[in-house]
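Reading through the structure tokens given below for one structure.
With one protein chain removed, the remaining protein chains of the complex are shown where they sit.
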Amino acid sequence: MSGSTFGKLFRVTTWGESHGPAIGAVVDGCPSGLPLREKDIQCFLDRRKPGQSKYTTMRNESDKVEILSGVFEGKTTGTPISLVIHNYDQRPKDYGNMVQTYRPGHADYPFTEKYGFRDYRGGGRSSGRETAGRVAAGAVASLFLKEMGITVTTYTKSIGPIAISEEDYHFAEITENSLYMPNNDAAKKAEVYLSSLLKNLDSSGGTIECFATGLPVGLGEPVFDKLDANLAKALMSVGAVKAVEIGDGVGAASSAGSLNNDEFCIRNGQIAKKTNHSGGTLGGLSDGSTLLVRATVKPTSSIARTQSTVTSEGRETELSIKGRHDPVIVPRAVVVVESMTALTLADLLLENMGSRLNKIKTFYSEGMK
Amino acid sequence: MSGSTFGKLFRVTTWGESHGPAIGAVVDGCPSGLPLREKDIQCFLDRRKPGQSKYTTMRNESDKVEILSGVFEGKTTGTPISLVIHNYDQRPKDYGNMVQTYRPGHADYPFTEKYGFRDYRGGGRSSGRETAGRVAAGAVASLFLKEMGITVTTYTKSIGPIAISEEDYHFAEITENSLYMPNNDAAKKAEVYLSSLLKNLDSSGGTIECFATGLPVGLGEPVFDKLDANLAKALMSVGAVKAVEIGDGVGAASSAGSLNNDEFCIRNGQIAKKTNHSGGTLGGLSDGSTLLVRATVKPTSSIARTQSTVTSEGRETELSIKGRHDPVIVPRAVVVVESMTALTLADLLLENMGSRLNKIKTFYSEGMK
Amino acid sequence: MSGSTFGKLFRVTTWGESHGPAIGAVVDGCPSGLPLREKDIQCFLDRRKPGQSKYTTMRNESDKVEILSGVFEGKTTGTPISLVIHNYDQRPKDYGNMVQTYRPGHADYPFTEKYGFRDYRGGGRSSGRETAGRVAAGAVASLFLKEMGITVTTYTKSIGPIAISEEDYHFAEITENSLYMPNNDAAKKAEVYLSSLLKNLDSSGGTIECFATGLPVGLGEPVFDKLDANLAKALMSVGAVKAVEIGDGVGAASSAGSLNNDEFCIRNGQIAKKTNHSGGTLGGLSDGSTLLVRATVKPTSSIARTQSTVTSEGRETELSIKGRHDPVIVPRAVVVVESMTALTLADLLLENMGSRLNKIKTFYSEGMK
Partner (left out) sequence: MSGSTFGKLFRVTTWGESHGPAIGAVVDGCPSGLPLREKDIQCFLDRRKPGQSKYTTMRNESDKVEILSGVFEGKTTGTPISLVIHNYDQRPKDYGNMVQTYRPGHADYPFTEKYGFRDYRGGGRSSGRETAGRVAAGAVASLFLKEMGITVTTYTKSIGPIAISEEDYHFAEITENSLYMPNNDAAKKAEVYLSSLLKNLDSSGGTIECFATGLPVGLGEPVFDKLDANLAKALMSVGAVKAVEIGDGVGAASSAGSLNNDEFCIRNGQIAKKTNHSGGTLGGLSDGSTLLVRATVKPTSSIARTQSTVTSEGRETELSIKGRHDPVIVPRAVVVVESMTALTLADLLLENMGSRLNKIKTFYSEGMK
């Protein structure tokens, strides 16, 4: 029933349908005193805004966010932050022919079975548009992390068969191409690939990678709310994600202990790891090295090609989806993955504060002066 | 702080350290009237029991479970079910040399940083032994699912480079080899591979696959508590798991929409899918086809080979781990993955009941007669 | 940190400050198929609207609610329902002199200590205006309960020394006087009392009583989420409430078992109780008789009389509060108490569905046809 809330202490609740009057999020638990302006959130939303390139949907939304509560004189007050984005480009007519036809790859069928009927306008709640609320909230979490010295970087690692190896990463190039790839050459190849798919009325999947630096050691709450477990949930809850990997991920299956273990050493007087196959977690807790997580995004389900399908009355039919859709979701999902990662980290950062008696005593003895 | 509880309605809380007096679990929210005997749980625990083959640890534990509450006259009462497994083979001396040395691949370092010190006996709470509590609880969830007509099947898909293709699955063979592989020939090859690793003081990773049939359509709670999202958390929370995939998983990244979409059809008068690339979920809800999930397990971190590491005082040192450890965790983790899947499904099955007003009205009007 | 969410399955998150641009609520977990229009919510909000009589604040707010999501073609869809009420009559200047002066009886001091600063405009988040979000959500819960055959009735039992005995209740009169008392004569006496207080620049407390009929037997989840426990939290979370009683409440302390026990009997072929000292719960579960709960509301803290107080810099000073304030909060809080009761009942009604295996089996076997 109530699945629209994520997080325990730094908590977001999202709401809104693709073609309703608005979508939004409520961020509860954000500490007081964080400088927050609408434009800080807007720059996050702009990264997922449609219409940035010919490979993303042509839907025309300004996605302008308003802060309705929780901020006073430019700073968060510790009370819930209500964020609203009005929908302007609602075109219910575009979807008229899909009222009773279940789109392959979409949630139409199980939504109808679960709830008895559905808001069929553009996918309703199961639309990718729902992620705008996540991104608005993620922007707030990211600002909080930044204040804590934590940086999260996210990019497109692969689109279809075009994958970038670690040694070819040039992070400065991420913002230089519309696909958010850390390698402009790869981005060009990916564009050629996408153009050919478009001609074939087809779509592509891809991979998004995200890393975080500056984390304190020990984030994550054993044994179920581990850092990697919460991240896996956070990322898998994004519509098109079909796999989540930490560090070497699926590669660990065919590795050996002697290769996969990261030996410890002392570097600059600090405990460090010689390698980072684990992706920055040990036993589900952050281990002081770079946190590395990867999400696989399936190819866009909305394709113009004719597909076999059925109607809600149980009749076989055919469907070719018209309207405005991304031939690849990956570039716009980059900031969604970053947002979900930031929300996960912010939440565990707060929960971790209560781990040790001595630290709590120090906290309150200083706080009470 | 409090991360040892999983689930919202069908909820498990686990407790216990590797070498404490006992480990256990409390299952809260199990419906009343479910027939439950200790032996129903025991047969699950026996599947993860050490000492089943030469590829699993020689620790000698009977892992005998006791039911301390929640069952009356052979049936669950609707009150919390307390399950306890006493530890008998505690050998704290085996671990004496590891008090201050951080084992590569283990949680020793971040646990110490988080909590200020740690129970160093055999990994304490971060030991694989913690999963016994999960399995005991998972057995209860599985019995509930069985009553609901839901079957969960789990097996070893790969060990190191020895992977079994879908067309070679013989599910009857799963219980015929000690590696729980659905192909006895592959199991033999895997045994040869493991023997060579053992000689080299090394260990192997692998992959566990799990499928469920009989699920009603619509399980999962958008947008964060989706079926796939909750499963991802459930499985990633298991100690050595580094990746979770649904359906085609990482393969979806390089696929195209026309290949990845599962077209709908009518089969036996029912809505069905021609293929199942999605792994049984659409929009994060069960779609009536087989739910398919896969977990990558990293190679056992405890290896006899000498490794570089550091001490808690920040001094570099070397370590070779003695004692009783599995050269591959995968076979014993099969039932852990099955348990976590069962717990996830049981929880969402209960939450789904409140989806539609009409069904709730029918439920109560009949219930009140 | 994140305390603005109430409920587990039927869940409300409220947001907004007294003088921010808007206040609102997100209702998550409301079953699909419930007819819901803005005017259904408006009639609830109108009951707490300021300016209904000379005994309530003169603040001029239309409190017009907008539904931004979760409703399609006049019915709830099962997705979060976002409700927004814009603030129009913001008069920050009225509160200018209270920026650094802590008002007695208000949250100014602990809010400032907790968060470092506060939105001082009219109490910010700690204003009674926050309850508008609760009432909007409560209206949705009430509609759901109504569909389930459950009726909730709420009224003013006492204002200052003017209390109405059970034998003098005339429920039809509740809506005939502006104090929502079930006895017009008592209401007249209370008005005289309030007038005298007003002259003395003073304010009054009172008692609100609420009863619910039509509940199925067994609502409540032992041992912490009992019906009475959840109700106590729900009602005590309302700003000015200082006591919550179930049934005979504080009177039970001086009673004897032989008087306080409600004997069972058979009435119209059904199990019934001869008396209802328990207020409709046994062991924290609904027992089929009328649920009866009572909340004590303290006198309005904002009084025009001069009071001693201190500033945030720790200097003693005097304060007389100007502006628009209710000499008695009770009448406007009646619908708040009703709303919190409705939210509590809706939540437990959903959770109760998973109690018995047999009922769950029936539910799904029918649901899957």
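When the chains are written out, they are named A, B and C in that same order, and each has its own residue count from 1.
Simple rule for what comes next: a contact is a pair of C-beta atoms (placed from the backbone, for glycine too) under 8 Å apart; a residue touches a chain by one contact, two chains touch by 3 or more.
Predicted model, so just to flag it, every value in this text is computed and none were measured.
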Cross-chain touch to the chain not pictured, restricted to C:Asp89, C:Glu113 or C:Asp168, is C:Glu113
Touch assignment to the omitted chain, from C:Leu197, C:Val334 or C:Leu349, lands on C:Leu197
In the full complex, chain B touches the hidden chain through residues 1-5, 7-11, 13-17, 20-24, 26, 28-33, 66, 68-70, 72, 75, 77-82, 84, 114-119, 121, 124-125, 350
Against the hidden chain, chain A presents residues 8-10, 29, 31-34, 76, 78-79, 144, 147-148, 216, 222, 349-351, 353-364, 366-368
Where chain C meets the chain that is not shown, the residues are 1-6, 14, 102, 104-111, 113-116, 125-126, 130, 158, 160-161, 197, 200-207, 217-218, 220-226, 228-237, 239, 242-250, 252-266, 269-271, 274, 278-279, 281-288, 296-303, 305, 307-310, 314-316, 351-352, 354-356, 358
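Following the convention adopted for this analysis, only the chains that are shown with their structure count from here on.
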Per CA centroids, the chain at the heart of the structure shown is A
Rounded to the nearest Å, the gap between Cα centres of chain A and chain B is 25
The positions of chain A in contact with two or more other chains are 1-5, 14, 114-116, 125
